[in-house]
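Shown here: the complex without one of its protein chains, the others still in place.
== subunit A ==
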C-alpha cells in the first residue's frame, strides 16, 4: 500500500493516542478492515485493536459480536449499546468473588435486569448469555425468553434470584435453545417443574446442566428429552436421579462428552448392576465426569469402562476413601484435571502421583472445613507426592491443615510451571508446623520459581516479607488473594508498587490501612477491582481515595455493627459509568 501523505487538516484523533493528532486516511477500505477484524475473537485483542486509530475503533465496534464485561458496574448498558451495535454473545460478571463466601449482604446488587432491558431493545438477535455472580430474577428470565427469538445458550454460574418460574419461561419459549447450564446456583428450592416445559418437538439441546438445582424433576420427561436431543453432548443431572434412571439416560445418549451423574447410592440387583456397567462402557467419548453423590466402593466399578478417555474427573461431591479412590484412578490414565475431597488423604494423593502423569490441575476440597470430626485430611506430604509424579501440574487449589516451607519449596522445584497456586492452610495465621516459622519462605519460592504465575492465594502465618517477594518477583501475577496475613502497610504497598500485571486484589482481615490503600492510587485504574474487608482502612482514607481518583468507584459496605469511622468492607473498581445508580442503602459510594 502506498503510504498516504499526511493531510494537514484536523481529523478526529483517537483520543488514546496523543502523539498522532492528524490521522491519514486508512490504507484499505473499511470493508476489508472489517472482514479482517471479524476473525479476531479474543476480547483483549479486540481491545487493543480498537486503540490503534479511529477507523480501527469503528471497524472493531461494528464487527464485534462477543461482549465480555468483567465487572457489570464498570460500564453501563447505555454506553455498551452506543458502542456496539451487533452483539450476539454476552458474558457479564457481577459481584466480587468474596460474595461466594457470604461476605456480601443480600441485595447488594448486580441485578441483570436493566441489562436485559437494554439488550432486548438493541440486540434482538442475541444468542448467548453467560452470567456469573449476578442476581437473575424470574422476571428477567421471562424477559429473556420472550425477547430473543434466536436465543441459544444460557449459562448461569453462581447466580441467584430465580426459581422454577423463570426456568419454565426459558424452557417453554426458547425454541432454539442449545445450552442450559446452571452451575453453583445459590437459589432456594427452585422446583423441578421447568424440565417438563420443553415442548414435545424440542430437540436442539446440546448442553443441559442442572446438577446444582436441588429439586426433583420428572424423570419421564427428562428421559424423553434426552432421547430426542441427538446432539446432546453435556448432561449433568442432579442428585434426585438414581443409578438405574441414569442407566436409562445413558442408553439414550452414549455420545455424551460430559456426564454429571445423580446419586450413586442405590441397592442394585445384579441385573441392574450389569446394565449400568454396560451403559457406561458404551460411553466411548466421555471426557468429563462429575456428580457421583454418595458413591462408594460398591458401585464405583460400574464406571471403569468409561474412564479410559477421561480427562477431567470431578469428585468434589463424592468424598471417597483412599482405597476406592486409588482403584478408580488406576482406570483413568489420561486425567488432566482432578477435583477431590480430602477424605482421600495423603495416601490417595500418592495414588494420584503414580497414576496420573499427565495431570495439570488438582483441586482438593475439605470435607470438614470447620474441623468438627478431627480427621486428618491432606497434608504437605500428599502435595509433595503429587508434585513428584505430576510434573505438568500448573493449577492447584489445596485445602490443608498443615504445611511446611520446605515442602512448598520442593513442590515448586518439581513443578515450576504453576500458573495458579491457591494454597489454603485452614487455620488463619498458622505457621510452618515443623519449624514454627512464618510461611514466607514458601511463597517466596512460589513467586521466584514460578515465573508464569497468574493467580496466587496465600495463607498461613505471613509477614510483610511475603509481600515484598510477591511485589518483586511476581511479574505475571494478575489475581492475588490475601487473608489474615501481613504486618503493616508496607506489605500491601510492596504488592501495589510491584506486580505490573495485577488486575484483581482481594484482601481480608489483614493489617493494611490507609497508607497502603492510598499507595495504590495510580494502580487501581489499571486493575479491575480491589476488595478490602476487615482491614484497617477508615472512611477518611476511602474518601481521600475517592477524591483523588474520580474515575474509580470507591464503595464502602456498611454493616449495622460497624462503627462510623471504620470502613469494614471496601470495594474499589474502575468505571466509566460513574457511581452506581442502583446502590442499596448500605452501600456508600464516596
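As a working rule, contacts are C-beta pairs under 8 Å (C-beta built on N, C-alpha and C of every residue); 3 or more make two chains touch, one makes a residue touch a chain; residues count from 1.
Assume contacts and distances are computed from a predicted model.
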item: Complex member absent from the view - protein name from UniProt, among "Trafficking protein particle complex subunit 6B", "Auxin-responsive protein", "Integrator complex subunit 9" or "Phospholipid/glycerol acyltransferase domain-containing protein"; value: "Auxin-responsive protein"
item: Residue, one of A:30, A:220 or A:371, that touches the chain absent here; value: A:371
item: Option touching the unshown chain, where A:63, A:155, A:204 or A:240 are the choices; value: A:240
item: Among A:145, A:207 or A:341, the residue in touch with the chain that has been omitted; value: A:341
item: Of A:38, A:147, A:334 or A:488, the residue in touch with the unshown chain; value: A:488
item: Of A:46, A:394, A:508 or A:574, the one touching the omitted chain in the full complex; value: A:508
item: Listed residues A:37, A:67, A:103 or A:442, member touching the removed chain; value: A:103
item: Residue numbers in subunit A that touch the chain omitted from display; value: 98, 100-103, 106, 158, 184-189, 212, 214-216, 238-240, 242, 263, 265-266, 293-294, 316-319, 321, 341, 343, 365-375, 399, 401, 424, 426-431, 436, 461, 481, 483-484, 487-488, 508-511, 513, 534-536, 538, 560-561, 563, 565-566
